[in-house]
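Here it is: the structure, laid out below.
Showing chain A:
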Amino acid sequence: MIGHAQKLEVSNLRVTGDGGRRLLSVDRLEIRAGSAVVVRGPSGAGKSTFLYALAGMIAPETGQICWGDTDIAPLPEAARAAFRCRNMGFVFQEHLVFEELSAAENAAIAALYSGRALRGKIRDRAATELVRLGLGGVGTRRSDTFSGGERQRIAVARALAGDPGIILADEPTASLDRDNADRLAEDLVTLARTEGRTLIAVSHDPALHDRADRIIDIVDGRLLEGADG
Partner candidate 1 sequence: MAEIYHALPTWAQDVLVMLGLLTPLMVVGVIVLRGFHVRPLLVGLLRRQVWISAVFTALIAVSVALGTGLIAQERGLRQGTARAADKFDLIIAAPGSEITAMLAAVYLQPSDLPLLDGATYAEIAQHPRVSLVAPLGFGDSWRDAPVVGTTAGFVDHLSEGLAAGRLFMTEDEAIAGARVSLDIGDSFAPAHGVGDTAEHGAHGDFAYRVVGKMPMTGSPWDRALLVPIESVWSVHGLANGHGPDWDGKIGPPFSPAHFPGTPAALVRAESLGATYSLQAEFSTARTMAFFPGSVLARLHALMGDIRQVMSVLAVITQVLVTAGVLAGLMMLTRLLARRLALLRALGAPRRFVFALTWSYAATLILTGAAIGLVLGIAASLGIGAAITARTDIVVSATLGWPEIHLVAGFVSLTGMLALLPAYLTMTRPLITDLRG
Partner candidate 2 sequence: MIRKLILPALLLIAGSAQAGDEAGHAHASDADSHLATLGDIRLVHAWTRATDRGEALVFMEIEHNGHKAATLTGGASGIADGVNLVAFRSRDGNAGYVTLPDLTIAPGTEMVLQPEGVALRLTGLDEPLVEDQSFDMEVAFDLGHAQVIVQIEAPNATRHSHAGHAH
């Protein structure tokens, strides 16, 4: 199912770090809309840099990053943030929830800065996602009362609350035990597939590798896999 998933096309992408060191170099990459892709590679290979560039959190030196019809690479920071806010959901390695907020408030965090018109919608969606992720009925509890696995699921609910066409995940299962990791991997891929979202996850976890449509390897800032979709 495609849904409002976004297709990705990257060409001539170059990302340079402080001191001029080349961090990432991608000549060509295409990812089909609605597919679940895992990116792997050794430590320091540039996987996170790749993810952050796709998210618009890093401005590349050159190149194009086209999500659907929108090339986000040349956009100013505020426009990239706005695109990210509207179209992307992000799941981090360490869940990174605001402990003093409730589960529902965390999941609906985007409601605080998305404008009055979208506020109600985001809150409703966040509540729905919490239920789907097995956290229904506990939305008002403070987030620091949940286990690590539950907090990661709150983070996933947060990522989905804006109904994004793109989900980006940076080692989403790394800080979880085996059972929780398997469950989260299953949730992420299923939700992406059934609702038609493009999922790109950086991960070492075999649970995600097994479920992915495609695996991309990065070594020393370069993609090993080809450019086909």
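If you want to know what made the cut, all candidates are chains of the complex that A comes from, given by their letters.
The criterion applied here is as follows: a contact is a pair of C-beta atoms (placed from the backbone, for glycine too) under 8 Å apart; a residue touches a chain by one contact, two chains touch by 3 or more; residues count from 1.
Since this is a predicted model, take the numbers as computed values, not measurements.
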Inset, instruction - Of the candidates 1 or 2, report the single one touching chain A in this complex. - result: 1
Legend entry - Residues of chain A that touch candidate 1 when the two form their complex: 52, 55, 57-58, 77-78, 81-82, 84-86, 88, 90, 92, 96, 98-101, 105, 109-113, 115-116, 119, 158, 162
